[in-house]
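Beneath this line is the structure, given in structure tokens, with notes to follow.
Every protein chain but one is kept in place in this view of the complex.
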Amino acid sequence: MKKSLIVLLMLALAVSMVFANAAAETGAGKKTVLNVMSFTDEVPKMIERYFELHPEEAAKYEVNTTIIATTDGLYQPALDEALAQGGAGAPDIYCAEAAFILKYSQGDASQYAATYKSLGIDVDKLIKEADIAQYTIDIGSRNGELVGLGYQATGGAFIYNRSVAKDAFGSDDPAVVAEKIGAGTQSWDKFFEAAAELRKKGYAIVSGDGDIWHAIENSSDKGWIVNGKLYIDPKREAFLDLSKKLKDNDYHNDTQDWQEGWYADMKEAGAKKVLGFYGPAWLINYVMAGNSGDTYGDWGVCASNVGFFWGGTWVLANKDTTKKDIVAKIITWITLDYSETGLQYFWANGTLNGEGGTKDTVASGTVMAKSDGKLDFLNNQNMFEAFVPANKYANGKNLTQYDETINTYWRDQVRQYTAGAKTREQAIADFKTQVKENLDVIVE
Amino acid sequence: MKKNGSFSYARYGYLFSIPFIVAYIIFHLYPILYTLIIGFTDLKGLGKTSFTFLANPLQNFKEILSSELFRTALKNTVVIWITNFIPQIVFALLFTAWFTSPRCKLRGQGFFKVVFYMPNIMTAATIAVLFQALFSYPTSPVNDLLMKLGIISSPFNFQVSKLSAKLVVAFIQFWMWYGYTMIILISGVLGINPEIFEAAEIDGCSSSQTFFRITLPCLKTIILYVLITALIGGLTMYDIPRMYLNGGPDSSTLTLNVFIYNQAFSGSYMYNRAAAASVLVFLLIGICSVFVFRMYRDKDQKKTDRVRRHLAAGKEAVNE
Partner (left out) sequence: MSKSITRVKRVGKPFVVLMYAVCIFFAIMSLFPFVVMIINSTRNTYQVQQSALSFIPSTHLLENLKILTSKDIFHPLLGFLNSLIISSGTTLCAVYFSTLTAYAIVAYQWKLRNAFFTMILAVMMIPAQVTSIGFYQMIYRVHMTNNFLPLILPAIASPSMVFFMRQYMIPSLPMEIIESARVDGCREFRIFNQIVIPMVKPAMATQGIFCFVASWNQLFLPQILLTRKNKYTMPIMVSLLKGDIYKTEYGAVYLGLALTVLPLFVVYFVLSKYIIAGVALGGVKG
């Protein structure tokens, strides 16, 4: 029995080595390999579509994709490792999310990014013609040179449940709801008045404190690090109090974003029915639509009281790539092509893989102007009406390369404070400790 | 064994040991020394491999020792370990007593052993994620179960409360290891000379007297082995806290190894501090092990002397 086990083991080892070898060999066929690294399958699928639309290129190239989700902070170490090692296995095209893009465009890892100009892309001309949103350029530039661009425009608005609005405010018209939450005021005062009103009728205004956090985070004047030191912008510090206010007055369902309870509120399955969610267009199409259950079609979108942007993916190229040609073509197609055959047009109209796909707001103003943002999720409202103006509030100047990590610490401490587990001072002190001891940031 | 004539086979002793020694030097000794050295430098940052020694050589060590997070990690590691180990050893001994007692022939022992040991074989990472799903909020198997049994009336958020997070991690460790500890203890009992038990029976010892006065003392070396390996395993706990809640909430399940990983890989790549922390943990393990050994050496002598006396007396009684 034991002998056969050993034999079996060796056989298995031999077989798997053959397989592994074979798997590695297929890369060395007659096609050139293009390495792509991302944290979702969005960009890889775009590249796939590009090759479908350009079969003459498809014949020459083979795409090797690596997708590692950002959970548990696994994506960045993997990407960093791949970039630092270099060589044939390094990614030619890689993606970074808003939470950490700065590290790759301006920070510690920006040395690996190629400028779009060096790839042969006529940046200045295309940016002007495509009318690309300024904030995505700001974020993606290193010393004034563009190294990365986002394909989405993720300005945020307020997405609300029409039935709840009708019952609480008497109308579900976007203008009315916008007025109720104080659109254009850049403050939360009217928001809380509306919250009280909703509470009286047994509704929650938002699902959890995460919903107002993104608006607060990106509307702050300065980022987390100023002159190399940790800085807590007063607007972000106010989140402690605003979150507590929400909790103490029972204005929300105390859910945590990206957890089950938060999703449940999208289909009115939570403790109280929720008025709405703050978010950009992708929140609607990639999160809410699939989780809205029976409430699908009963939503609307209006301007937010505090302008912000949330999320977005930037596409970068490796400065040591040996396939500059195709990389330039793909990146241009994704981020700067404003024609009707460019990615942005497909993305905005949901026609990337045929009709009826999910729509989104894109970075090119030119494309937005000629696209149709009507969604049946929103009872046929044109979402661009709310999202395009929202983009002008997007501030690309208050990000840092450690945002992903620092935000996690901050949210953790705020949660402890609102749950009553520690005092406000203690929460701030503990937050500072976390940043000081895990990151190379000076904390006073 | 004697040499064959004038031909010495001694050189084969050296020869056959060479692979071990070479591999050890390259893969274990060198990294240990390297870790030690890095602890005295400023090596940090993405992609860096060159470093300079710090002007103040003990700077990293001082920073780590005075670091609040390190102290929290130390405290958590110890607390979680004790919460896990005490029930573990108690129940392992309990089951050992039951399964090896000649007075209660428990049926299905084989089945119970297989089932109790099973959690130990499973990948800790899988178990951590599984438990995360089991204890999630608001709907989760555990919450459903507790509500069905009427123990709680509305779902409890196990993952936001610091105390429950610690308890769950301690429970998972307990759940994974009590079967293993039990089997080792049982095998230890089976290795005890049956004559000792017979002598005890003749003297009319009750089962609990037998267990506490004879079985336990004879198991001293085994318990020492269990204690030391549990200690090392506990102080280096990584898989479960990292995959369950990644040290959260609010660092309540942050253990020493998760802390080290964060220093090295959570954004600033501070290898020097991670290395210093590793060395400190190593020293801690060393000190604890020596302490446990010392404690045992003294007790061990007294107990075995007592057992020997008892046995000798019993034999005399029989021989008369």
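So that you can tell them apart, the chains are marked A and B in the order they are listed, and the count of residues begins at 1 in each.
Operating definition for what follows: contacts are C-beta pairs under 8 Å (C-beta built on N, C-alpha and C of every residue); 3 or more make two chains touch, one makes a residue touch a chain.
In this text the structure is predicted, and so the values were computed from the model without any measurement.
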* Hidden partner chain, touching residue among B:9, B:53 or B:291 -> B:9
* To do: May I ask which residue of B:112, B:212 or B:296 touches the chain that does not appear here?
  => B:112
* Considering the whole complex, which of B:89, B:184 or B:307 touches the chain not shown? -> B:184
* Spell out the interface residues on chain B facing the chain that's missing from view. => 1, 3-4, 9-17, 19-24, 27-28, 30-38, 43, 49, 91, 95, 98, 102-104, 106, 108, 111-119, 121-127, 129-134, 139-145, 148, 175, 179-180, 183-188, 190-191, 194, 198, 201, 206-207, 222, 225-226, 228, 232, 235-236, 238-239, 242-243, 257, 260-261, 264-265, 271, 274-275, 278-279, 281-282, 285, 289
* Asked: Which residue numbers on chain A touch the omitted chain?
  -> 2-3, 5-6, 9-10, 12-13, 16-17, 19-20, 23, 40-41, 44, 65-72, 74, 77-78, 81-82, 85, 89, 258-260, 263-264, 290-291
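Here, only the chains that are shown with their structure count from here on.
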* Structure fact -> Here the gap between chain A and chain B, centre to centre from mean Cα coordinates and rounded to Å, is 42
* Touching residues on chain A, where the partner in the complex is chain B -> 72-73, 76-77, 80, 83-84, 108-109, 256, 259-261, 264, 402, 404-405, 412-413, 415-416, 419, 421, 430, 433-434, 437-441
* **chain A contact footprint on chain B (complex, rising order)** => 44-47, 67-70, 136-139, 160, 162, 242-243, 246, 248-251, 262-263, 265-270
